[in-house]
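Every protein chain but one is kept in place in this view of the complex.
For reference, chains read A, B and C in written order, and residue numbers begin at 1 within each chain.
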Amino acid sequence: MSMLLTFLQNAIGQGISILFGASGEILTEKSGNLNLGIPGIMYMGGIAGLMAAFFYEKVSGNPNAFVGLVISLLASLLVSAFGGLIYSVLTISLRANQNVVGLALTTFGVGFGNFFGGSISKLAGGVGQISVKTTASAYRAVLPGLSNIPVVGKLLFSYGFLTYLSIVTAIFLTYFLKHTRKGLNLRSIGEDPSTADAAGIHVSRYKYIATISGAAIAGLGGLYFVMEYLGGTWTNNGFGDRGWLAIALVILALWKPVNAIWGSFLFGGLYILYIYMPGLNRATQELCKMLPYVVTIIVLIFTSKRNKHENQPPASLGQAYFREER
Amino acid sequence: GCGSSNKGGNADNTPAAPSGTETDSEAIPEGSAADIKVGIIYIGDENEGYTAAHMEGIKVMATSLGLSSDQVIEKTHIGEDESAYDAIVDLAEQGCNIVFANSFGHEDYMIQAAQEFTDVQFAHATGFQAASSGLPNMHNYFTAVYESRYVSGVVAGLKLNDMITKGEITAEEAKMGYVGAYPYAEVVSGFTAFYLGAKSVCPSVTMEVQYTNSWADMTAENEVAKQLIANGAKLISQHADTTGAPTAAEDAKVPVVGYNVDMTLVAPNTALTSATINWGPYYTYAVKSVIDGTAIAADWSKGYVDGAVAISPINESVAAEGTADKVAEVEAALKAGTLKVFDTSTFTVNGSTLEELIASNADYEKYSANVSDGYFHESEVISSPAFGIIIDGITEK
Amino acid sequence: MEQANAIELKNVTKRFGEVIANDNINLSVRKGEILSILGENGSGKTTLMNMLSGIYFPEQGQIFINGKEVTIRSPKDSFALGIGMIHQHFKLINILTAAENIILGLPGKERLKMDQIMKDINELIHTYGFDLNPSQKIYDMSVSQKQTVEIIKVLYRGADILILDEPTAVLTPQETKKLFDVLRNMRKAGKSIIIITHKLHEVLELSDRVTVLRKGKYIGTVNTAKATAESLTEMMVGEKVTLDIDRSEPVKPEKRIEMRGITCKTKEGIKILNQTSFTANSGEILGVAGIAGSGQKELLEAIAGLVQIDSGEILYFAPDGSTEKISDMKPAQIRDLKICLSFVPEDRLGMGLVGSMDLADNMMLRSYREGRKFFLNRKKPKDLAADIVNQLDVKTPGVHTPVRRLSGGNVQKVLVGREIAASPTVLMVAYPVRGLDINSSYTIYNLLNQQKEKGVAVICVGEDLDVLIDLCDRILVLNSGKVSGIVDARKTTKEELGLLMTAERKGGHASEQRRSK
Partner (left out) sequence: MSKDAVNKELFVRVSKRDSISQKKAWGIRFAGIALSLIVCALVIVAIVNENPIRVYMGIINGAIGAKRRFWVTIREALTLLIIAVGLTPAFKMKFWNIGAEGQILMGGTVTAAMMIYFGDVMPNWLLLIVIFIASSLAGLLWGLLPAVFKAYYNTNETLFTLMLNYVAMQIVTFCIVFWENPTGSNTVGIINGATAKGWFSKIFGLQYGLNIIVVLAVTLIVFLYMKHSKQGYEIAVVGESQNTARYAGINVKKVIIRTMMISGAVCGLAGSIIVSGASHTISTSTAGGRGFTAIIVAWMSKFNPLAMIGVSLFLVFMQQGSIQIASQYGLNTNASDIITGILIFFLIGSEFFISYKLDFRKKSKEVK
């Protein structure tokens, strides 16, 4: 029982980064921008939050957890938004190919994260010495009363606020896209920017805002990983391939953020299942690690057999828009 | 005898430096340290504990031998493929007199380079092929880190005793969890030493080992530690390179013994100490040998005696009372040679002693060269660890 | 004081690369009038209108709205000035409902209250007498329904100036009549309307004045009352042209294609062709008429081997007397039997041609496989492209221009030219003159007649009944996928055809609604 509980709890913990990434990417893709730079942006968001907290704690002799939280949150949002801005300027204003820019941004972002991770590690006095305990404690603070309830408390209330924020964000985005005017306008841009343009929607402004806010949301996934999951430290490439899984989840969630919630938990669970599965040897463990990917493929095949209009990617995804182009 | 006359064609740009062979040594004047060049390739960088420890060792060497910064060329993130060969050759061509490599998978590529650059010395950490390769300029090195792991085990055992005394756990519940990288002799040897150290003070202790199948994977280490804790581990230790396990232990408020680096910043409330390696003594020894023109041992593995291993400062707020004294006592015994970590009278395998098994079981015959005088001679035949036996009290998952 | 014009353009110029699409154009539209704009394909009508709707921005010139000089940088600016445009190619989002499309980009309460919006739209639908379900998705709509959505979209925005770019190209005569009624109502309400159409009878019937463009230049504006089809054509083309189709008698008609009880179903299981049978003969033109979505497209595609046939068979009778069953064959298999069926599909750039490829590469689309060589022969198609450009007077910078860059009429000439060049025994054309100017249309009619005289069996799906009656030998009328009659074109009337098209139209709606294009 307690093992199952630990498993579920950690499955959720593993999923949250991916959920942020997927939510951000959905918002971005709804504007017709396929941002393959999300994996890099998540690194950028993570390291920026960590650096801000690190320097804050270093400069202030007696750091305050809440101030650290605000500073690192802002830094993370800003830097990942900056990643989104680079992407936007190149693909929206300069109409560069989205794949190239995205992949280059991922290279850039991962390098950015690892480079600055290494730099502050040096400043901190060596590996494993980066620690922003005070700030991290704010990220990891749980509701004292609720989290003590047996089982339910552990399963539902034992997480820091970013976990709940990720879910709220996904739900809010779903509402935004479905029930608001701006959401409708945004969706129409992703479908057909020339139609949206003719309807008087400011296409590039929406694309910019959606891409940049999408990047900021995705960056929170990196921040979550660094602050809540790792408790405020860094290792190179520690974030791994979660950014790619986030992009995968977008397709699996059929571009609906609420679907990404359960999808991310599923991913998270499959990701760590091999640790909990009894009776595996080293070779079979490696096969077990294939599960998240194989399950994704299987789900994908099954969903693709039902080709509903509504389940398709935004029709203009990946294409630059120029009003005077035929 | 070394092939000193057999200069590689590419070594022409080598400054008039010693080629690090015995025969040349007399001809080299004192103070030639100014002309020496040292190259090293690392699997990772300063962000990863294992490489960071090597970098520290190189720094110690450079300081103690008075090398300037442009006499040491470091290359980080060198993979275990052709890029290792490219990097090693590049260092040799840049005029390095000695080249080090710090990852197991570099060894094959280093041997390749050693065959081509016969007047350059090559030293490889954790490898095992130097002696058997027959190349006079190829060397292996490692440390007797099992000694420091033993000592850190003692710290852990004392903590468990403390918890038993305080009634937090029963003696039967004294189970440790160990996050291992691979089921590899280096790891097995390490956790056995750690377990024996704990057992030497807490006889009822047991240990569960789970592998991450990676040398450095923060998430996997974190998750494996959580799983071990959920499965009843009351104390965590690790042989993997990141802070993943201490993070998990700190969360679960479970005491933890780290590896490579001091974990008190990551786990201020639970970190006890870490088993660490000082690579400085070897690097100093090897480079000094090149300067002096003396031979470098084909295999080198030293422990407490040479200051090559240690434990990081004990976190007094977490450790049991009296730990420091006990540690000092054990360390002294190790230095004096009166205490042997793999004393065969302290453990059994499937209920039998190691000597009995070697005599009776063909699978264990290969250890016959290692076992004599009542203990297992770890890292003595070759520098890399050889103890690959799961002893009673330890379970692998 | 004289009332200002609703729109006034002065010396407006617009270039696309080397092409001068509009060259110093002057134009004025009075309040409360309907102005037609006429011009050959590529004469710059759409471009000019797009500058009013904010899609393009003029290089030079001034725009006055209600007497005030304005700068229109975006569609938003254009809306703000009360200009609403219905584009030549629908500007609708397929996966959204009609209502969502209508409110797209409009300001208002952030939270969408669809109930209220529906009510408003339904009111508008009621006022003007449209037939539309606002919660229907666009992909489920017929062409005319989409057109309706476009019009309501503009009305909902309260536009005073309405621009319609070839709105009737895809409508049936009945639908066109309804649209014109709406437009007349709007004129009565004081709105100014610009309409672009290639159909002269519509121009004469509806508008107050006509402006003519030719090759990007402004030619002149005349009062419709004083104009005739001939005079307008002369203005457009720049010389006298005869607007007669000289129909010859069929020569030795022989059975070429026989369709026997063909039934086809859509994915949703609706019968789009229902027990359809007919024969097409060599040396004659068989017209196919029907309201949109009655199965015309599928009829041709079934013969061409592009749709799945549920039951029935199609036979091909070769000139040498042999017979082949070609139902259930893919286009490649049919071609392997050396049967040359040429087909000009309705969707030119989405099916008939590859937009991003140049003319030359498009020439070999259906013939590239000829010969056993692994590599392509590019010389033949290039020569063919040059020939077609010459013979059909295709306006293009060269044979290496991507066809996407050509105007609609020229695209069609390229497509028809290629299909005829294959020396077919059967030539199928769907809406061959849709969007084409008068001159080009007659070029195409003449080409079809030439083919007929050569002994080709021509099957022509069309929407303009007058033209079908003048062009064809026999006319097959489809009604909900069923043949409701095959009549002699020389003896029939528009009224008779109209009756056959609409009689007992049960289930017709369903199939019409399924049409997505």
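By definition in this document, contacts are C-beta pairs under 8 Å (C-beta built on N, C-alpha and C of every residue); 3 or more make two chains touch, one makes a residue touch a chain.
Just so you know, these numbers come straight off a predicted model, no measurement behind them.
Touch, as defined at the top, links the missing chain to these shown chains in the whole complex: A, B, C. Across C:81, C:232, C:326 or C:416, the residue that sits in touch with the chain not pictured is C:81. Which of C:70, C:204 or C:386 touches the hidden chain is settled by the complete complex: it is C:70. For the options C:356, C:423 or C:493, the residue in contact with the chain missing from this view is C:356. Note on the undisplayed chain: of the listed residues C:153, C:366 or C:474, the one touching it is C:366.
When the missing chain is restored to the complex, the residue among A:50, A:110, A:124 or A:189 that touches it is A:110. Annotation for chain B: contacts to the undisplayed chain at residues 45-46, 69, 73-77, 79-82, 86, 89-90, 93, 104-105, 107-109, 111-112, 128, 182-185, 187-188, 213, 215, 388.
With the whole complex as reference, residues 16-18, 57, 68-73, 77, 80-81, 304, 306, 330-332, 334-335, 343, 345, 347, 350-357, 361, 364-366, 368-369, 373-376, 378 of chain C touch the missing chain.
With the whole complex as reference, residues 86, 89-90, 93-97, 99-101, 103-112, 114-115, 118-119, 236, 241, 244, 247-248, 251-252, 282-283, 286-287, 289-290, 292-294, 296-297, 300-301, 304-305, 307, 313, 322, 324-325 of chain A touch the missing chain.
Please note the rule applied: only the chains that are shown with their structure count from here on.
If you draw each protein chain as a dot and join the dots that touch, you get a simple line with two loose ends. Chain B and chain C, compared by their mean Cα positions, are separated by 79 Å. Averaging C-alpha coordinates per chain places the centre of chain A 47 Å away from that of chain C. Under the contact definition stated at the top, not a single residue of chain C touches 2 or more other chains. Interface of chain B with chain A (complex): residues 44-49, 52, 56, 182-183, 210-211, 213, 216-220, 222-224, 226-227, 229-231, 242-244, 247, 250-251, 260-263, 265-266, 268. Contact residues of chain A toward chain C in the complex are 179-182, 184-185, 187-188, 191-192, 194-202, 309-310, 312, 315, 323-324, 326. Considering their complex, residues 2-3, 5-6, 10, 14, 114, 117-118, 121-122, 124, 126-131, 133, 140, 229-231, 233-236, 238, 240, 272, 275-276, 282, 285-286 of chain A touch chain B.
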